[in-house]
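The complex appears here without one of its protein chains, the remainder shown in place.
== chain A ==
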Amino acid sequence: MSSLPLKAAGKHLPPSWRIQDTTAAPYAFQDDPYLIPTSSVESRSFLLAKKSGEKAAKFIINLHPKYFQKDIAEPHIPCLMPEYFEPQIEDISEAALKERITLKKVKASVDMFDQLLQAGTPVSLETTNRLLDLLCYYGDQEASTDYHFQQSEKSKELEEATEETDEKSKKKAGHQFGVTWRAKNNAERIFALMPEKNAHSYCTMIRGMVKHRAPVQALNLYTELLNNRLRADIHTFNALIEATAMTNEKLEEKWNNILELLKQIVAQKMKPNLQTFNTILKCLRRFYAFGKLPALQTLREMKAIGIEPSLATYHYIIQLFYHYDAPSKGSSLVIYDIMNELTGKKFSPQDPDDDMFFQSAMRVCSSLRDLELAYQVHGLLNTGDNRKFIGPDHRRNFYYSKFFSLLCLMEQIDVTLKWYKDLIPSVFLPHSQTLIDLLQALDVANRLEMIPQIWKDSKEYGHTFRSDLKEEILKLMARDQHPAELQVAFADCAADIKSTYESQDARQTAPDWPANALNCIAVLFLRAGRIQEAWKMLGLFRKHNKIPRNELLNEFMDSAKASNSPAQAIEIVKLASAFSLPVCQGLTQRLVADFAISQEQKEALGNLTALTSDSSSDSDSDISEGK
C-alpha cells in the first residue's frame, strides 16, 4: 500500500456538502460565547448539567402529576404526560403482581409473589416466568437505581437496599457491572418453588446466570434442561457460548466446547443468528494468538450461512488481530481486506458494540501510519447514516484526535489546514497534544507564520496554561531568524505568552517559569528590536533561578555591539560571571576586542574573570545548563 505524503491537491479535501455548520458549536449548546464549551471536559459537563436539569424536572412532574393532567394537545402526546411509578392495585392478587412486574419493582414483586404463595393462590406459569425474567435481568437488585430518591414513605428497607446497591454500583462504571449472581438468591428460590417449569423458565435462568457471571451454574442448569428433554432457544445458546468462554479451562478445551454447542444448535435444527457469531468472536478476543484462525473460520461460516456481519463483528476481528498491547508484532493485512469489503456499505444498529468499530479502525490506521486507509474509514463514516456509529463523546474525540494527528503527520499542509478549519471546533475540541502535532506539521512544511494564529486558537480552547504547548510554540518561534514583520508578530505572541506566565505566577505561591521559555522569550524580544523588554527578561533569570543559554548571551552581546553601548556589554559579562558560566571568558575577550572601555573597567573585568576562571574549573563539572 503506498502511503506517499504527496498527492494531488484536492483529492481528499474535507467534503463541502457536510450537513454540519463548521463555523458553529454543536446545536445542543446555547449560542452565546459565555455558554459555548471550550474544551471536551466542559462540553461534557454542560451536557450532563442539562440532562440532570431534565431529570430534576421529570422528578417534579412525577411527584405532582395532578398539575400536569390538562391535555390540550391535539393529537394526544403520551410522552408529555406524567408517568406513574407507584403500583395502584393494593390487594394481593395476580393482577397486582403483574402490575409490579410491569413497573419493574423487583423487591415489591418478590414480596407479592411470596404473599400469594402463603395465601395459597396458585400463580400461573406465565406470570412466574415473567417474574423470573425480571429477576434474572436485574440480577435480583432494584431496577432503576437512579430514581432511588423516588420512594414512598413506608419503604425504608427499600432505601437501605438501594443504598447498598448504590455503593456497590458506585465502584464500577455501569450500574450492572458490580452485580454478581449470589447463590440461593430470589430467582433460584422461586425457580425451585415452581411446581412446573417449561423451557422458558430454564432459558431465562441460564441467561440471567451468564449475565451476572455465574457460568458454572448456567452450564449445570443446561444439563438439567437437557435431562428434562426440553429445548433451549437460540438466545440461550448464545449465553451458553459466553458461559463456556468464562470458565477456567484451557483454550483448546473451550474452543472444542463451543464447537460442541454449535453442533447441538444444528442438531436441534435451529439457525444461529448474528448474536451467536458476535458472541463467539467476542470470546475469541481473549484467546489472543490462538483465536486468529478460528475467528476467520467463524467469519467465513457466517457468510456461508448468509448472515450479514455487523460493525461489531469487524470490531472484534480488528481487536483480535491488532491487539494494542503488541502493536506491530507481525502486523497483518486484515484491515485492508475489511475496508475493501466495507466501502460504500450502509449499516443499521444490530449489536450494542457496533459503535466501537470506528474507534478501533482509526486506532489501527494511526498505528500503521496509513493515511489512505484513514480516508477510507472516514469515507465509510460519512456514507449514509453511519455517522450514528461514532459513539459517545469520548469515543468521537478519540477518533478525531487520531485522525487529525495522522493528517498532521502525513498530509500536505494546505489540506491539513483545511481539515483543521473544518473539524475544529465544530466537531471536536483539540487536546494540547493535537495542537503540538499541528505545530510540528507546520514546522516541517515551513509555515511558521501560522503560529500566532494557532496560539490565539489555543487560548480559545482552554490551553492558556499548558506549559508543554507554550514551550513548543516558543521553541519553534525562537529557533531561526525570520524576516522583520514575522519577527514582530512572533514578539507580540511571545509577549502574550509571557503575560500568561505572569498571571499564573500571581496565582501560585511558588513561581515556576521553565528556563526554555525564558530563553526563547528573551531571544524573540531581542530579534524584534524590543531591547528594553529583553533586558527585563535577563533580570527575570536571576529571580527565577534559571540559567541563560550561551547563544542567548552571545545574541545580547551582538545587540549591545549593534547599539554600541559598552555599558550593556559589561552588564552581560557581569551576569555571566554571576552565574559562573564557562562562556564568561569568551564574552570577556569579545568585550575587550570589540568595545572601547576605560582602564578601571578593564581592571574590574580582570577581577571578574579571575574569579570565574578559578571557579569555572570546579563548576565545569556540576554546571547544569538550561533547565
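Here, contacts are C-beta pairs under 8 Å (C-beta built on N, C-alpha and C of every residue); 3 or more make two chains touch, one makes a residue touch a chain; residues count from 1.
Criterion: contacts and distances are computed from a predicted model.
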"V-type proton ATPase subunit", "BHLH domain-containing protein", "AP-1 complex subunit sigma-1" or "Mitochondrial ribosomal protein S24" - which is the UniProt name of the missing chain = "Mitochondrial ribosomal protein S24"
Residue among A:I77, A:A267, A:A304 or A:A593 that touches the chain left out of view | A:I77
Among A:L13, A:A56 or A:V444, which residue is in touch with the absent chain?
-> A:A56
In the complete complex, which positions of chain A touch the hidden chain?
-> 30-35, 37, 42, 45-47, 49-54, 56-58, 60-61, 67-68, 70-73, 77, 80-82
